[in-house]
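The complex is shown incomplete by one protein chain, all other protein chains being positioned as in the whole.
Entry: chain A
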């Protein structure tokens, strides 16, 4: 209690509010004003984030981008479909379902690294990298290409899927899953098709699915295995298609973009690629899933 009362310098005609102010309590009307101010500021920030997002969206056409999260990391999963793991991988017998990929360290399968990142967003994936005894040494970036070890990796059965990458002296990339009921799948593109199915994002429309396969085959046979003439031809096709739509299949990002972008990046000389191709590569980069690929490009 104050010893004496001093005149109120704040104003005249105050009643109970006077005491409230001096005791630190807030006038309800002031409170309401503050709250309105906070609300306005918050909406301003939201708008700003949205506009920033749109700025990216203009160069990175993807309707599923969540524009209000200002995080610089990989965006939310671009594929929202569901896959029936039991029908694709066989009945769950209560143990980790481990996908094994044998790859040659001289030719890292870039598209599979991208798909791995996408799988990790959809499922609990236990990723491991091993070096097979047929190879004497492997450069360190290849050992950490699947990212840091998961904290829970000591408890295998907590994961829905295993992704085991083995660097081995093989002539052709190979995937093994259930050796009793599935034969091995060979070739980076074929394994990519299998993994893509696990994301439940295969185009339902047969025409689109065929077109996707077409682009993948172009990448494998002409970009990768063809001569410089073939490569130039593919780059021209890509440029033409990408002039008409943001992604190879139209409005939707798909496996065709993943595989073709990886093969184009691996072939090198992207700075001399046609305009639409360069823009498309930048969009891929902006999606964030291709971050794992860049350490392996010269």
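Simple rule for what comes next: a residue touches a chain if its C-beta (ideal position, glycine included) is under 8 Å from a C-beta of that chain, and two chains touch if they have at least 3 such contacts; residues count from 1.
Here is the rule we go by: contacts and distances are computed from a predicted model.
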Omitted chain per UniProt, picking from "Serine palmitoyltransferase 1", "Transmembrane channel-like protein", "Origin recognition complex subunit 3" or "Aspartate--tRNA ligase, cytoplasmic", is "Aspartate--tRNA ligase, cytoplasmic"
Among the options A:134, A:210 or A:251, the absent chain makes contact with A:134
With respect to the chain omitted from the figure, which of A:87, A:157 or A:204 is a touching residue? A:157
Sole contact to the chain not displayed, among A:87, A:179 or A:269: A:179
In the full complex, which bits of chain A touch the chain not displayed? Write them out. 90, 93-96, 98, 100, 102, 128, 130-134, 154, 156-157, 164, 166, 168, 176, 178-181
